[in-house]
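Removed: one protein chain of the complex. Kept in place: all other protein chains.
Chain naming follows the written order as A, B, C and D, and within any one chain the residues start at number 1.
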Amino acid sequence: MLTVLLILIPFIAGLIAFGLKGSGPKVLGMISSLATVVIAIGTWCTFRTTPDSLNFVANWIPQLGSQFRVGLDGMGVMLCLLTAIASLLVFITIYNRNYEKANAFYGLMLLSQAGLTGVFTAFDALQFYIFWELALIPVYFLCSFWGGEKRIAVTFKFFVYTFLGSLLMLVGIIYIYFQTPDHSFSFASFTGANLNPEDQKWLFWLFFVAFAIKMPVFPFHTWQPDTYEQSPTPVTMILSGVMVKMGLFGVIRWLLPVIPQGAAMWSDVAIVLCIIGIVYASCIAMVQNDLKRLIAYSSIAHIGLMCAAIFANNEQSLQGVLVQMFNHGINIIGLWIIVEVIQNRLGVKNLDQMGGMAQKAPRMAIFLVIISLANIGLPLTNGFIGEFLMFSGLFQYNHWFMAFAGLGIILSAVYTLGMIQKVIFGQGNELTETTTDLQPGETLALSLVVIMVLVLGVYPKPMLDLVSGTSEVVSKLF
Amino acid sequence: MNALISTALSGVVLMFVGLFVRNKQHIKFYAIAAILIAFIANLAQYPAVEHGGYIMYGMIEVTKFGVLFNAVALGAALLYFLLSGSEFEKVGEHVADYFALVFFILSGIMLAASFSNLLMLFLAIEIMSIPQYILAGADKKSLKSNEASLKYFLMGSFSTGILLMGITLIYGAAGTFEISGLGLGAESVHPLALCGIILMVFALSFKVSAVPFHFWTPDVYDGSPTVFTSFMSTVVKAGGFIAFLRMFHTSFAGGNISEHWTLILSIITAVTLILGNFSAVFQQSVKRMLAYSSIAQAGFMLFAVVAMNNMGAQGIILYSAAYSIATIGVFAVLMKLKDYTFEGFNGLAKKEPLLAAAVAVFLFSLAGIPVTAGFFAKYFVLSAAIQHGHILWLVIIAVLCAAISVYYYFRVIIAMYFKQGEPEVEPVSGGFKAALILAVLLVLALGLFPNLLLCWM
Amino acid sequence: MTLLSIDWFFIIEKVLLISGVLVLSLVVAMYSTWGERKVAAWIQDRFGPNRAGFMGLLQPLADGGKLFFKEEIIPSTSNRFLFILGPSIAMLVACMTSAVIPWGDTLVIAGRPVSLQIADVNIGILFIFGVVSMGVYGIMIGGWASNNKFSLLASVRAASQIISYELPMGLALIALLMLTGSLSLKDIVEQQRHGLWNVVYQPLGFFIFLICAFAECNRAPFDLPEAENELNGGYHLEYSSMKLGFFLFAEYINMFISSALIATMYFGGYAFPWMDSLGLDPNIVTILGFLALFIKTLFFIFFFMWVRWTVPRFRYDQLMRLGWKIMIPLALFNMLITGALILARQQ
Amino acid sequence: MPVQYYIFLSIALFCIGVMGVLMRRNAIIIFMCIELMLNAVNLLMVSFSKMWADAGRVDAGSAQLFVFFIMVVAAAEVAVGLAIITMVYRNTHSVDINILNRLKN
């Protein structure tokens, strides 16, 4: 039941939010996200004791062999937690902002949270697909209505890209459905489907393209920097913090267990694509002048590394990916919060127009430095453990791949530090002169992020324990 | 059978109602009452056919499938009357006659869902078509309407000629008109039968406006009075498909005959999808866009015919329902606007949030976004094709086209929600809003629980 | 005599018969014009034609000759081809109707049976019906080709009138068909030969058919298409010489054929009472039968004329109302009653 | 006469009709060509009926009934079609279907 609550609470809150006025939606959003965080932590506890009680099955479309089937494994718990925390952070950060049509804004945010949670909990392929699409629609409206100047065209591109990808996935799902012995969409039937290697060969691509577009992996990434740039920053937080994890999640939950031979066949190609993406995105990030685009490209690089690690085909790297999914989510949300703050104060996103913020906003500068370092993966921050595990896994798979991926890490350090330098150090200008430091809400959100960064960096064991079950199971299936 | 008789009689009665009822605004209520009666009459015969249909005089076969399809068609028509019934009065003075013609079309559709003899197929197609020629030209003073009517008439009767030739050739090969007893393809395929089948594919493609036999569609749909376009492009089109499906699944599915037409039909399907979608992208008028999108949707429905399995049959019912409800809804709102271009929708969300939200849901449904009926409709036809196994290339084309379709459907949503403008909207009544909400709820209900409809199969 | 597997006697026999029938139609038509004037004169208490020959009997020849030698005028704005086609069709159709009428029973000449019917087809009535329907084209084309407002109006009127009265006519024939069970005119006559005349069973049908025949032939009181005081003379206003003659002639031939048809279908055709019990040579009986038919036909021709000079012309709306609102329901009623009575008697 | 003759004749008529529809521009002529197609079908139907009757099928008469239905439906089409053509003619004073494309702009 807890699992269902995780979906239901934001969903119902979202619907109610549409009807509220004034600061009602804000408060409701806050309450709902707090509740989901609490429940998510509750599921974690339940997972340690009685994991089976997290599963819930209800009749849905018996003719099709599809059921409303939700459940949580370690990965699911972790991602639901991430989703809940992310939305809490977002709501805290923007508590003082006033959006046009706030009720619709909060409603859509909450609905997208419901959709995301649905994706992470679905154990029925059709249901997975439906939530996958549902998570997209509110985000589409959010970006198109509250985004930047070119929002309509850019968001539309994003939507069509992902829609096309997911339709391909739908074809794959239906195909596998017909191969299952009991004509069912349940996860168990899917993993038990007798797919011959020939089928797996092309089925892999139907799924992979859908996930790759979402992550995004080179060459399916072109929507991403534009969308991140044009979206309102709270939405970008959700997009980059949680939504891209849908792609990774999809690969781990559905692609590897259901099409193991296909994945094995194509893993080299996938990894090469990822590594091209890492290097390419890093290079672009280095010459990028736009703050939002820079972080967007850095995200491509990081996600590329995670995706490569998934296909590296061993338990260690998988575990690394799983941990990193959470940590990257936290880190990147932290970064976006700071971007939001800067944008709110300065009104610009161009790096050349910034500088000297350390004097005017020292607290923000500190947070930025810590989170950036975590993003690079410095030891004792949360980013380290995941990257370490991924690299060692990748190393076991192929030295050369590891070498090229490592190049990405070095480049990441270069552009991140460059960004820090340009933003907070150096000479101030008339624009940055007027900057004020963090407000309480922002401070609270960033403090939470930094606490998580440091705690998980120093003591990652609970997280590793949480996901070890998943990585073990998946790497065996693979 | 009940429903067939009651709709046909309702048509006759409505003709006379127009002679004796002075207040034109009341005629709508008679029509709604009549269609409710037909709907109930149709459901009443469900228990009798639940465990197998029966054939009447070798002409009509009453089956569960047919009854279900009739229910969908009548339900959609009911919704159509509720939403657009008052628009009839704006077309011309012969309101009752328009309603009567719609009823005649409906009886043709019902015949198309239950024929068991080629004669009845022919009659069904004609009963469906001929009133449409009149409705297309109902706006006598408008040159566009005239053009639509003439074009539709010439093309329609041309395709009738081709259909008849097909039927005749099949008769020449089989010696009977009963579709279950044609016995084609048991041994080698008779050349006459082969020509006949191909001609029938062409003719029926004409009727359902599949490419390359679609060229009349945009002009006709564009030129006809909008209220009739709404009906012609939805319920009637579904009727064409049901005839297509019934004919080909009953008679041409067996033995080695299906391979002869499957390829042709697959190519037609593919071209329909591609051309329909690409042309819709370039339209400036929403009405015209919907016309092209109806061609594109026809491509999806053709899947069900090509796939020839149970999934396809279910799919076509669901598709008919989903597509009809959504399109009727969009048209109903479109008719309330002064400007039919995309710009005409600019800023609708601010002015009429309910209308805009409803249109958005309908367009989601047309695009096949989950939780709307359109998703399961597409899901079923895609499933049918995948189950068939040999037309996966078609599925991939369909998927690509579905992504394209998002483009033009979302243009309307973008215009409504993200663009500034002052759309000229006629004031809408509370009843209209209620009907619109009903339609939205139907779309969502079918999107969440398609088994509401399919459990009757 | 068969050559190239063709029975040449048959051909010769038919050619002779066709010539005979055509000549007969023409002669009867010619003398109908004379008869009409005489009847009109008699009814109006005048003399009628009496200069050319005895009692003016040569008058029709003089009229015909005159038409041949008149100047042929084709108006410059008319459509030349259609202008000529119109009267030709009218005449052609008039000549074709006689093909299926049984002018008499079978003669036996040199041991060879020779039927006095040109073609005994099993759809005789339908054939007549079809050919008569074509007649409207002659008038329509002629009137339209003239490019004259009066002609056009007259031809449209004529067309409307003819097609309107075809409906009750067809329905009346259906009642007759129910009675006889055959569409072959020969069969119909043979049935009447051995039983009562059909007019006894079908008085209403006969009446309807008669009125429709009047309208079909554009005869008074339904001669609206040539209403001279409204339309300057009607659809043949622009015609002259033999083309005009064709229109006029066709009308009289139609009258003749209609009379023959009425006689055949409702009044026993070539059958006359006690014809089989006279004990005469079959050939004699056949010839007597032909004469009987001829007399009946002449009577109906006289009847046509009689009506023309007695009943005033209808107005157009009256004409159409009579056709649609009275004749059609009446004919339907007649058909149903006939069917019901026959079925009731059958049991 | 063998049934093939009828088949060839009807197909020829049918093709003439089809070509007429596709190539002519006058609505009335197109309409007549369509009627020609229907009549070709009628002819073929009747000859097939005869063919199957000769082959001993008792229900071969159904094809002739079919012809009746075709005629009736054709008549209905004629009625509607003529009405439409008249309407168009009264509005545009032309029955050339090319004029229709001009209306579009």
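Points worth noting:
Keep this in mind: a contact is a pair of C-beta atoms (placed from the backbone, for glycine too) under 8 Å apart; a residue touches a chain by one contact, two chains touch by 3 or more.
Quick note on the criterion: contacts and distances are computed from a predicted model.
Per its UniProt record, the hidden chain corresponds to "NADH-quinone oxidoreductase subunit A" from the list "Na+/H+ antiporter subunit C", "NADH-quinone oxidoreductase subunit A", "Dihydroxyacetone kinase subunit L" or "Nitric oxide reductase subunit B". Contacts of the undisplayed chain with the visible chains, over the whole complex, involve B, C, D. Across the entire complex, the residue among C:Gly35, C:Gly170, C:Gly205 or C:Gly268 in touch with the chain not shown is C:Gly170.
Those residues of chain C that touch the chain absent from the view are 11, 14-15, 17-19, 21-22, 67-78, 84, 88, 91-92, 95-96, 98-100, 118-122, 126-127, 144, 146-153, 156-157, 159-160, 163-164, 166-167, 170-171, 174-175, 177-178, 181, 183, 232, 237-238, 241-243, 245-246, 316-317, 320-321, 324-325, 328-329, 332, 335-336, 339-340, 342-343, 346. Counting over the whole complex, chain D has residues 1, 49-50, 53, 58-62, 64-65, 68, 71-72, 74-76, 78-79, 82-83, 86, 89-90 touching the chain that is not drawn.
Contact between chain B and the unshown chain involves residues 12, 15-16, 19, 57-58.
Throughout what follows, only the chains that are shown with their structure count from here on.
Annotation: 32 Å between the Cα-based centres of chain C and chain D. Between the Cα centres of chain A and chain C there is a gap of 95 Å.
Rounded to a whole number, the gap between the C-alpha centres of chain B and chain D is 26 angstrom.
Annotation for chain B: no residues touch two or more other chains.
Multi-chain contact residues of chain D (touching two or more other chains): none found. In the complex of the two chains, the chain B residues touching chain D come out as 118-119, 122-123, 126, 130, 133-134, 137, 140-141, 143-144, 146-147, 149-151, 153-154, 157-158, 160-162, 164-165, 167-169, 171-172, 175-177, 219. Across the complex, chain B is touched by residues 60-64, 126, 129-130, 133-134, 137, 141, 144-145, 151-152, 156, 159-160, 163-164, 167-168, 170-171, 174-175, 177-178 of chain A. By the touch criterion stated above, chain D contacts chain B in their complex at residues 7, 14, 17-18, 21, 27, 30-31, 34, 37-38, 40-41, 44-45, 48, 51-52, 55, 57, 59-60, 62-63, 65-66, 69-70, 73, 76-77, 80-81, 83-85, 87-88, 91-92, 97, 100, 103-104.
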